[in-house]
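Below you will find the structure I want to go over with you.
Excluded from the complex is one protein chain; the other protein chains are retained at their positions.
Then we have subunit A:
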Amino acid sequence: MSRQTSMEPPVNTVGQDTVSVQAVRRQRLEGPVSGWNRMRRRLGTLGLVCVGVLAVVVLTTIFAPLIAPYDPYAGSVVDRHLPPSPEHWFGTDQSGRDIFSRIIWGARTSLIGPTVVVLVAAAAAVTLALTAVWFGGRVDAFIGRILDILFAFPNMLLAILAVAIFGPSLLTASIALAIGFTPYSARVIRSVALRERNLPYVASAQLQGISGFLITVRHILPNVRTQIFTGMTINFGYAMIDLAALSFLGLGVQPPTPDWGLMVSNGQASLLQGYWEQSVFAGLAIVITVAALGYVGEQLGGRRAAGRTR
């Protein structure tokens, strides 16, 4: 019997590398080559560089106290607006604080905010989308209406409204943004989950009297996880820009806490006087991080997964 079965041709090997069919099957039967190789093939060289950049950023947030050469809060008026030098790599700001140290410390606040946004938005979107897909019909229509209402508000406007009500803070701004991000992710997850819902493996589980919750969590969720994760990486970039903008407007992180968005904002006045260091270096930090994340996210699953083009 087993000889017969091994004669059956494998289906759907289209899109595989053109090694022999047997090799592909052997490899697939015995598991993937290795996580690392697969990752490398998917990301490409530039993608790996981006991952490296992100790793550096994350390590910076963890080891900020060890890396930063100066106290980010301490400065003296004597040292105001020093240009970049061996002592102060990125120069000093209008209060004489070391910009390099502030950017290192600022990585913390600048990354925590988007993390909150992305996690809250993903949790809300997954819950709404999977509930809509499982029950379908009226529940789906109702959740669809809620999302439509959320779509109607521009994210930033929603965030500014929330800040006006609850007072400016990183947490308020983050949660408000998360609510704004939810409908985009929910719409994408709903569409991919709906496709899964209609596949016979779900029908088969349903026939056995397995509860809708278990089927959703055990069968549907794992099959849409790629889209969820990709959406998260891409949303992270957007969240970072939006939070920086809110801090820039004075609605997010409050001074003197070091934060990249806030630093761009603070440097604005000095910029006009010819001291470009603070705004430019903080802006570069934002651009590099967002670009690296966006590229990795796109390589992993494509822009479509984030549910929008902007």
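Going forward, a residue touches a chain if its C-beta (ideal position, glycine included) is under 8 Å from a C-beta of that chain, and two chains touch if they have at least 3 such contacts; residues count from 1.
We adopt the following convention: contacts and distances are computed from a predicted model.
Enquirer: Given that one chain of this complex has been left out, which of "FAD-binding oxidoreductase", "OB-fold domain-containing protein", "Cytochrome c-type biogenesis protein CcmF" or "Oligopeptide/dipeptide transporter, C-terminal region" is its protein name according to UniProt?
Expert: The record for the missing subunit names the protein "Oligopeptide/dipeptide transporter, C-terminal region".
Enquirer: Which residue, A:77, A:165 or A:207, contacts the hidden chain when the whole complex is considered?
Expert: A:207
Enquirer: Check the options A:95, A:169 or A:223 and report the residue that touches the missing chain.
Expert: A:223
Enquirer: Over the whole complex, note the residues of subunit A touching the chain we left out.
Expert: Within subunit A, the residues that touch the unshown chain are 1-2, 4-5, 7-12, 25, 28-29, 199-201, 203-211, 218-219, 222-223, 225.
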